[in-house]
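This report concerns only the one structure given below.
For this view, one protein chain was removed and the others were kept in their places.
Up next, chain A:
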């Protein structure tokens, strides 16, 4: 299942109900902190037109693409209707020593 754990940032560098962009190994990811202080990670680009999701808006469990309002559940990666129909991949996240790690 999971490979190496990669450090993303300090836990407090992501606001509650917010998202940041994380680039690693030529790939881009979006890392989220939920309103109830849980952390999640998905692929960073919208599956509709490859737009950075980290520029979008997090509301509850949803990340909304900044360009065409494509919506995904960031906990499951599920696309929530037009214009997106392809789900996002999700990645395991852990918090250790006050830092956020994702497993690729």
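Methods note: contacts are C-beta pairs under 8 Å (C-beta built on N, C-alpha and C of every residue); 3 or more make two chains touch, one makes a residue touch a chain; residues count from 1.
Here, contacts and distances are computed from a predicted model.
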{"item": "Among \"Raffinose/stachyose/melibiose transport system permease protein\", \"Carbohydrate ABC transporter substrate-binding protein\", \"Methylmalonyl-CoA mutase\" or \"Ferredoxin reductase\", the UniProt name of the subunit that does not appear here", "value": "\"Ferredoxin reductase\""}
{"item": "Missing-partner contacts on chain A, residue numbers", "value": "17, 51-52, 55-57, 64, 66-69, 81-83, 85"}
